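A short worksheet on the structure shown next.
Note that one protein chain of the assembly has been removed; the remaining protein chains are unaltered in position.
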Amino acid sequence: MTTGQQQESRALAEWRAEIRAWLEANVPEGGLPDPEAGAILEEHRAWERTLFEAGYAALHWPVEYGGKGADLDARIVFQEEYERAGAPLRMNLGGLMLAGPTIMKYGTLEQKEFWLPAILRCDHLWCQGFSEPGAGSDLAGLRTSAVVDGEDLVVNGQKIWTSGGLHADWMFAMVRTGDPQSGHRGITYVMIDMRTPGIDVRPITQINRQTGFCEVFFTDVRVPLANVMGELDGGWQVAMEALAHERGAGRRTYVTFLNDLAQIRRFVTALGQEDDTAVREDLGRLLTAVTVYRHHVGRTVADAMRGHVGPEASYNKLYWSEMNAQIHEVGMRVLAGRAELQDDEKSLPGAEKWQDAYWFSRAPRIFAGTNQIQKNIISERVLGLPKEPRR
Amino acid sequence: MTTGQQQESRALAEWRAEIRAWLEANVPEGGLPDPEAGAILEEHRAWERTLFEAGYAALHWPVEYGGKGADLDARIVFQEEYERAGAPLRMNLGGLMLAGPTIMKYGTLEQKEFWLPAILRCDHLWCQGFSEPGAGSDLAGLRTSAVVDGEDLVVNGQKIWTSGGLHADWMFAMVRTGDPQSGHRGITYVMIDMRTPGIDVRPITQINRQTGFCEVFFTDVRVPLANVMGELDGGWQVAMEALAHERGAGRRTYVTFLNDLAQIRRFVTALGQEDDTAVREDLGRLLTAVTVYRHHVGRTVADAMRGHVGPEASYNKLYWSEMNAQIHEVGMRVLAGRAELQDDEKSLPGAEKWQDAYWFSRAPRIFAGTNQIQKNIISERVLGLPKEPRR
Amino acid sequence: MTYAFTPEQEDLRRTARDLFARTCTAADVRAAWEPGAEQDRSRWRRMADLGFLAANVPTAFDGMGLGDAELTVLLEEAGYAALPEPLLETAAVVVPVLREHGSAEQRARWLPRIAAGEVLATAQLLDAPVAPYGTVADLALLELEDGLHLVPAERLTREQAPSMDGARHTAALRAVPDPATRLPGAALAEARARGAAAAAAVLNGVSRRLLDMAVAYAKEREQFGRPIGSFQAVKHMLAEVALEVETSRPAAWYALSTWAEGRPDAVLASSAAKAAATAAAVTASYHTLQVHGGIGFTWEHDLHLWLKRGKALEGAYGSLRHHHRLLGDAVISSPDLMATFGPTLSTAS
Partner (left out) sequence: MTYAFTPEQEDLRRTARDLFARTCTAADVRAAWEPGAEQDRSRWRRMADLGFLAANVPTAFDGMGLGDAELTVLLEEAGYAALPEPLLETAAVVVPVLREHGSAEQRARWLPRIAAGEVLATAQLLDAPVAPYGTVADLALLELEDGLHLVPAERLTREQAPSMDGARHTAALRAVPDPATRLPGAALAEARARGAAAAAAVLNGVSRRLLDMAVAYAKEREQFGRPIGSFQAVKHMLAEVALEVETSRPAAWYALSTWAEGRPDAVLASSAAKAAATAAAVTASYHTLQVHGGIGFTWEHDLHLWLKRGKALEGAYGSLRHHHRLLGDAVISSPDLMATFGPTLSTAS
């Protein structure tokens, strides 16, 4: 914050200009529908390969693994421009953000050579196998078992909330190799080929009638011991490193929320509410939140680049998930009686999408650790308040 | 809710008319300042005697003890009219609402004859001795000790938040007669003459620089065993009966809050905010809350008159204390920059009082069991959710 | 108005609860959601058999001539069951408006048939873009440019407009204004306010169901070796829902009683009831979904049937903002708040 560091550095500014120009030239006209199946999936793969070929697939990966070795600030700039351009949803974040870094740290040379380029080129799609029906907030309570048998682990059990499970080629998973009461000390982190016999993937229909999450059932699924990341029974630490990424900065930037605010403004205009002071006050409240989030991310990036990454990541997840819910609630309030209608696309463009997004705006308050869990983390690990008694 | 019971019953309507006429004729012009000391105290005593002489001092007391034996609905009507008339704050509720009923249930004939008429005539002012510095939410953690010595209890310790302690003649108190770890099983309920040697009363200056609460210190205070209500070590039950009164309906009616709303409207008008839609929305939100409270009390009364009084009393305390805070916050928002000023009485009548009331509007969220305690009660005793683990 | 239901009214509640527990299960509500589902009228006829639809129809028109308290009970239970029929519109809006403001001919034609369960009626008021059950309604109250009209099916133009609550079978209704269908001017304000009060009662039923589902789940679901309902964060969320819903209910009971009792605050009481019920429903929606966690986001779980009914009713008969403003306008324009909203001396002799 010296006067010498006014505005973005020249390097960052140039980077932003480069990305903006590239996106303007390359983002598919009209965007892509959300990734689902068949042809749509192939369009998304094609887009991911376009990113790869331009060198933008994995900015955060080290150069030796085919990434750009970009700092967090450059990645945020990319993400901002990406959201600004309305570019397609990324379809292999599980591979790029979570599996990839784990493999780099724990994989053998052979494993790295097999998995990493396939992630980069989007040849392999990855999914996450952490949550189970009985293990949500209490992840260490998972029960999917894995028993050593010769050179394999034999896996039995069930995972849930597996995003993209239907199309995934590989899953990074936590399984119980210790006894049922072993808690986080008996968990192993392992990579599972989704085409192994005994795996049954069933899509979950969501509250907005779309699919996206899956349940994955394992019946005597044989996974080579060589696919274990880290030590047998030592998977908890590996997974926690991965989860820290999920909560920290960069998942979404303020630009996404500014786009939402622009959509609300279109509703306000279409419904003739522009002169309503109470509506303006609502919009001002939302703009305040979006502005705060922008600068909060800026601070988080600055801290991270100076080596400080801590439990404060929970602030990030809490803030954006609550803001996101609030934005969608205000949008529904503007729509008022029209909010229940699902065919207002013609008379009120964006209204149907908004409804779908409305219900889904509640989900981030739960996923990646419920907001109650995040508040526990803040109170105990940031503020130093004592833990609750457990029984 | 039959058609035969439209509107208020004729008896209630006549009662309301009687009270309204009497108050119009008798309430001191311009009201009385809040009860404090000396002359002001005597004016309040005079007012209480006026009520007594008219037969209105203790509507809820049975006729045999000098009350009216009035049902809850008649008492609410009285309270509504009392608040509507802006009549003086009642100064001996501790005696009338809490000590009196306890004495009726547990006292000897002699005790009844000594204490009850003195309460009715406001000859004896009573205060409550429940809370201690270390025993707030956790009332059963109280430590003021009472040791049997001959015909007396010898009391040592400290009470706090004793409303009216400076002027009280008697205190009804909970003291520990069991061992320090005996919890609610080692508590005795006893009446203490405030003029007994060894009692030291010190007023607490509040956040708004006024006094009202006291600390009361006991050093070898001898209290006759005959003053114990109920059994030795059996005082918890006696106290809980008294506390239920504190949380239930009737402490304040919606009329008080309607008066507050009228004051906010005066601010709105004086500051030229009448046409502001956002301000109107705020006022509508408050009127909704006041209306809800009115009917909630109506339901509580109807339930109580059919014999149903349960932990739902916590709803009452939670609702009005949160509404009260919200009303005062909205008032401060209307005052905006003027909210910090303490000499706006001339240009903006009511502004200084509002500020004092603002800070005090936070207190009911804490007293008579914090709102967190009330939510525990609702979740466990109304909804049947399991208790928290304790350690 | 005593805020206490009579034993007969409590019996009626149990009867309704029993009927809906058997015939309006979550599976039945789902069936009504199916695209292109025909409106099954069997439950409506059962309701008529039990007198639900005749309750507030005058005896002269084959009704039971009961008061609004019976209606109140039925509306709460309809919300609790997410009933996929227009009880709110038919019994709580159309019947009273028709009874008080309809022509002799209109009353004679429709009231007996409604009481007999032969008519699904609906209403499209204010700036509401659609009517619930507009696709199937036999009769509709429509607010047109020149006032309120009671329009029979043959004069209605329907344009289907799917609701996020698929069981509501919404459609935008149109009709050509015609003096023959038009109701007297006073009918409009009454229809709007009655709709708001009745929607409040239904919403309160919806919220109570959400609460009951979340409480049951919180007792059963374990994490960290104990039921999640033993965590203070969960307990307090559910206590807040209970507080808002239970305090909101008597305001709706009162509002529904105001017309029969000829109270001057009928319109304001209805707005307050709807505003309170809507705010409670929002709290209920957030906290109960949060308590359910991921499972609540699945189509398979029943929670969303009530979440969506609640969301649809939030906007019906005036939004929170609409009613807050109406009440705020009354606060500003009332010469003396205490005289307008405070306790009054009864003028009854």
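Worth a mention:
The first chain written gets the first letter, and so on, giving A, B and C; residue counts start at 1 in each chain.
Methods note: a residue touches a chain if its C-beta (ideal position, glycine included) is under 8 Å from a C-beta of that chain, and two chains touch if they have at least 3 such contacts.
The structure presented is a predicted model; accordingly, all values stated were derived computationally and were not measured.
Of A:132, A:215, A:282 or A:344, it is A:282 that touches the chain left out of the display. Where chain B meets the omitted chain, the residues involved are 131, 134-138, 141, 160-161, 204-207, 209, 278, 325, 329, 332-333, 335-344, 355, 359, 362-363, 365-367, 370-372, 375, 390-391. Within the entire complex, the positions of chain C that touch the omitted partner chain are 231-233, 236. Chain A residues in contact with the hidden partner, per the touch definition given at the top, are 1-3, 5-8, 10, 13, 16-17, 20, 77, 80-81, 84, 255, 258-259, 261-262, 265, 268, 274, 277, 279-293, 295-296, 298-299, 301-303, 305-306, 312, 315, 318-319, 372, 374-376, 378-380, 382-389.
The rule we apply is simple: only the chains that are shown with their structure count from here on.
Greatest Cα centroid separation from chain B: this falls to A. One simple way to say how far apart two chains are is to compare their mean CA positions; for chain A and chain B this gives 52 Å.
The distance from the centre of chain B to the centre of chain C, each centre being the mean of the chain's C-alpha atoms, comes to 38 Å.
Chain A and chain C have Cα centroids lying 40 Å from one another.
Shared contact sites, meaning residues of chain C that touch two or more other chains, fall at 226, 231, 234, 321. The multi-chain contact residues of chain A, meaning those touching 2 or more other chains, are 278, 390-391.
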